[in-house]
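The other protein chains are all here in position, but one chain of the complex has been omitted.
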Amino acid sequence: MKNWNVRLKAGVAILAVFLILGFVFPLFHPGNPIDWSAYPKNLKPSAAHWFGTTNLGQDTFWLLAKSIQNSFIIGILVAFFATVIGALLGLLAGFKGGFVDRLITLFTDSFIVIPSLPILILLGTLLKGRASLLYIALILIVFNWPWPARQLRAMALSLRERDFIHTALFSGMSTFSIIVKEIFPFVAGWSLANFVNTILVAIGSESGLAVIGMSSNEKATLGTMIYWANQHQAMLAGRWWWIGSPVIAIALIFIALFLTMTGYQQYSALRRGK
Amino acid sequence: MRRNRGIVCWLLAVVLLLSACTKTGGDAQPAAGGAGTGTKPAETGQPASGSGGGKMTDVGTPRSQTLIVDILSGRSADPDRMNPYVPGAVPMDSGLHQLIYSNLWEIDTVKGKQIPDLAATMPEPLDNTNTKFRFKLQEGLAWSDGVEFTADDVVYTSDMLLKTKELGYSGYYSSLVKSMKAIDKTTIEVETVQPETRLAQKLGVVIWGTAFRVMPKHIWEKEDPTKFKFTDPVGVGPYKLSKRDPQGNWFLYEKRQDWQKSDIGKLVGEPGPQYILFKYFGPEEKRIMAAISHEMDILQDITPESWDVLRQKNTFAKAWYENFPYADMNDPCERGMSLNAAKAPYDNPDVRWALTLLTDIKNVSMATFGGMLRASPIELPPISVLQDNYHKPMTPWLKDFQLSDGYKPFDDSYAKDMVDMLKQQGVKGLPTDAKEMTDTFGVGWYKYDPAEAAKLLQKAGFKKQGDKWLKPDGTPWKLTINAPANFEVQSMRLAFAVADSWRKNGIDVNVQQMDAATFWDAESTGNFEVGSYWPACGLLPDSTSNFQGWHKKYIVPVGQQAPGNRNRWASDRVSSLIDELNGLKSDDPKVIQNITEINKEFVKGMPFIPMFGTSKFVPVDTYYWSGFQTSKNEFEGPWWWWSQFKYYTPHYKPTGK
Amino acid sequence: MLRLHNVSARYNMLGSYVNAVDRVDFEVRKSEIFGIAGESGCGKSTLLKVMYDLIQYPLEISEGSVEIHAAGKDGKPVVYRHGDIHRSWWKVISYVPQGAMHVMNPVARVKSQFFDAISKYHEKKSAKQLEAEIAGYLRELELPPEVLQAFPHQLSGGMRQRVLIALATFLHPDIVLADEPTTALDVVVQRGILTMLAKVQKKMKNSMVIVSHDMGVHYQITHRMGIMYAGQMIEIGPTEQIFESPQHPYTKMLIGALPKVGDNSQKEGIPGTPPSLKNPPPGCRFAARCPVATDLCRAVEPARVAVGHEHMASCHLLEPIAAERRAHHG
């Protein structure tokens, strides 16, 4: 902690605030924050309603807290699985080469060339039953793993040429442990960036789907909050507390993740003594 | 070479700009393209400096002579396609059927009756079989390319529809009309397949428009009607298409020089605007911004929140009413919850009634449209004409109406309660006397009574576990409401509001937003439990045609396309009442009696929980144009996306700004 | 030529310090090959950085100074001190980096990397002329001129090393620093590189500093050498003398570990590891691994004493010998 740089400190601090907001605060709220007409509508921020109330009679603060929770869950689920699956397959392909590489590349490329948004909309339409958040997360994972896979395959290809990998190979290490121990440290920086970005992509895609009515608009997420605020012209009507809070929350979460990521990179570079 | 061209362009631009600056100082001619002179809009660029003085639109017409109208259905993918008969969507409401195409019979929504348009008379039966009719056409009308309009055009259109099976409308038309022939230039005789008592309603306009649009024979006979694009549409209406955006965002119409020979010129008078620009500005936010900055004169279908913004930022903007509820409430389809009577447990009227009583209608109204809604307890929309004919006369019956256990569900204090509730929220200009309240908020609705609903549910075998309901089979009661995704805002919001109300009472409700194709498909094939559909329409006191579909003969199993009766609710009494209605003339006093009886059956069975009439926020900007219809100047309803738009145009006058 | 006055250098590691070079004091004379030996992690490379004035955060010089005495353009002597030695880079002092594989830009041709370093000293010459000169010089060093057009990965390890040496010596600098020039090369190539370095030095009559953990390299090519241990230079002297009569126990062990002709016994490395430079132990830093260490060694740091002609070492056990010698000579 003592030696953390400003970026790392700021990033972790903001993240902590959001995590507390999303995962601790909702525990203290008795009702369901998405219930309509629970409070008088369109109140400006005050002591009783920190972020005011919405045109639907919800308390914006509690709604935001719950939304942050759900969006975080989607974002982290998607980013984690997409990055891990992508990294493993990409590195495996790049390092193993040959038939394995061909197969994985073919698979990755086929996924990459399919434009994701139309398919997301299509799949959204396919959902006849309940568009659960988990399902949306699953679809987003399906569309987000090929990116890191392709990128990391390229990185593995050039890493493969390096001496130390040859050394590791001749010393009889297994492919998997070479990937994990020798190659991964070199691509960890990029993977972290991808992880952070995928969190944002996931939150963003969900809100994109929400805007066209394809997410589950009855669940509180940052995306659906924007959707409802837009539906009720919060921006033109000057209800900034409603439209502003999810937008600023998304921006801050991302900035916090970014600061944490770059701060950590600086910190670990220093620790390695470079 | 190319370099020189660039320089020339630059010089030209500079010269034009200079000339524009000097001219404005001199004697500006604001009415350069006055009525009838037919000045073409500036052919080449530089619209801002084209014809001296006055603001110009971005399509190069003087703003003071251009009426700008919102396009309800948005951008056209193929703006060259104007053939109304090929299946699929033609940008009909981007001015095409409002200003160019004309129909045999139009509708006067204020009086609630049909009026002749291209036809001069209503169809007269030739014998008592009700299968042979004769009507006359207007004389002295001409197509916008100058060719005379005659009975041949009508007959040609009819023959084409009967012959060309590929046309989407052909199937329906063939089931209706056996043949049509011209007796002379202005007389037509029709023979129908079945006995018809309401031919004018089926071939003319009742709501919005009609599928039977008369096409010019002299153009169409040379084309293959299944392939013909009709890129330069020709009609009998008072305007012609002058320019269009290749991207389909706008269509510019110009008044015909021979407008006297158009249907409006003959029947009403000279249209006011020289140009009418139908334009799509984009999503609601942008349309509002355009209206605030006086770039759009007529807005279509916005949300109450947007109207609030517009009202506060543009003092020239006017809605139907001066004060609350602002919106026009005379839209001919009411909104509510459609229940699928073919699916358990919604096949049980007690369950349907329980859901009705679990609906906190006042909160639903607030959440849906901020309380700017008129409630309807019956199967007909609460528009003025129908309120007088049905809602009000039926109120005593509704008050006495009892459920099977003797419970009286009706509550006539809805209007008064809404006024009180809105007053508390600081809304001004609310109605004060009882009649005014009823006219605004409706005759009343059903009580919000979870206790009685619980009784009904328990009777139907439901059990309450904690605060959740279990279905008779012991599983939790989960329910999906189908709702439109991003069209029909009111229905969509209503679904969420009702879901909120039901959810608070222990039902696990999920709202499924669906795009148009899936949404309609689910309704017609019966793949829904509850849907925010609108199967209750009506405009004329004789709403027989609107009830046709509820006949039990149209019920098909779930999974199949239903020709009608999508709720799959079988009522012998309703069916026999419909059969009886089909044999009656439209003006027979028994018609209203029968329809009232049908409505009583609907209240008892509740296959569709009627809730609200549709509130349309269709504001106008009185900055450049005056004479718009409002509640104070009600020569027509504000139906700018209907084919009767052309009837409004003679009332509109420039303000001179 | 190159003079280090009692130089200490340390890494500023997030508030704590790693003293990688501790009070090192020696000079590199004209026309000699000076060797720096020691295990890895003993501060050899840092010392090289200090000599080359490559002082960048987190490395800093905490005491002492580095000086280079050279002849200026007009023949007058010029002195460069640390902090501005970089102005003399490539012309006066040049550097052959460690790890020839990674020090070349993988996506640029050898030629352009050559040009990057030297073109500013040959502004008057045209690129073509300069290229011809370089090609000629490479031929002298037994490198085909085609390597200029090649990408680094297309060259063998030995060729890359030659290219780097060529780069470092092309401008005839007074001093050439070479960091582990033969590491990671096979024995035959090693010999070739060393021969080449010696040849170049002989021809140019400049000074050369060779840093290597391999005592064999020093034996083959250096004239004088210093032994580094835990940041300190614990013995310095003519290479021949050091190999003949190593004085410091550490030096003895290093030399003892070398294979000798006719000796087939199994050679063992020196047991144990060097101490952490973060918190070096008091007393002699080698004490923990020294087979003959006394309590004095563990408590008091030994001073540097002369143990022969131009031969000095730091060890408590040598002090009496040195004193005796002084008396004897005196």
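Each chain carries a letter (A, B and C) given by its place in the written order, and its residues are counted from 1.
Everything below uses one rule, namely that a residue touches a chain if its C-beta (ideal position, glycine included) is under 8 Å from a C-beta of that chain, and two chains touch if they have at least 3 such contacts.
Here is the rule we go by: contacts and distances are computed from a predicted model.
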*One chain isn't displayed here; going by UniProt, is it "Maltose/maltodextrin import ATP-binding protein MalK", "NADH-quinone oxidoreductase subunit H", "ABC transporter permease" or "Dihydroorotate dehydrogenase B (NAD(+)), electron transfer subunit"?*
"ABC transporter permease"
*Specify the shown partners of the omitted chain in the complete complex.*
A, B, C
_Among B:211, B:470 or B:592, the residue in touch with the chain that has been omitted_ = B:211
*Chain not shown: contacting residue from B:267, B:289 or B:460*: B:289
*Could you tell me which of C:83, C:106 or C:320 touches the chain that is not displayed?*
C:106
_chain C, residues in touch with the chain not shown (by the definition above)_ = 52, 54, 86, 89-90, 95, 97, 99, 102-108, 112, 116-117, 120, 151, 153-154
*Interface with the undisplayed chain - residues on chain B*: 6, 9-10, 12-13, 44-47, 58-59, 75, 77-78, 81, 86-89, 165-166, 168, 170-172, 174-175, 208, 211, 226-227, 245-250, 279-283, 285-286, 289-290, 292-293, 295, 485, 515-518, 520-525, 527, 535, 537, 545-546, 548-549, 551, 554, 556, 561, 563-565
*Tell me where the left-out chain touches chain A, residue by residue.*
102, 105-106, 109-110, 112-119, 121-123, 125-126, 128, 147, 150-151, 154-155, 157-158, 161, 186, 189-190, 192-193, 196-197, 200, 204, 207-208, 211-212, 223, 226, 230, 235, 243, 247, 250-251, 253-255, 258, 262, 265, 269, 274
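By our rule, only the chains that are shown with their structure count from here on.
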*Grab the C-alpha centre of each chain and report whichever is closest to the global C-alpha centre.*
A
*For chain A and chain C, let me know how many angstrom lie between their CA-based centres, rounded off.*
50
*asked:* From the mean C-alpha coordinate of chain A to that of chain B, what's the distance rounded to whole Å?
replied: 43
*CA centroid of chain B to CA centroid of chain C, Å*: 90
*Which chain A residues sit where two or more other chains touch them?*
none
*asked:* Quick check on the complex: what are the chain A residues that touch chain B?
replied: 35-37, 40-41, 55-57, 125, 127-131, 212-214, 216-218, 230-237
*Please give the residue numbers of chain B that touch chain A in the complex, ascending.*
284-285, 288-289, 303, 305-306, 308-309, 363, 366-367, 370, 425, 480, 485-486, 489, 492-493, 496-497, 499-500, 503-504, 510-515, 518, 527
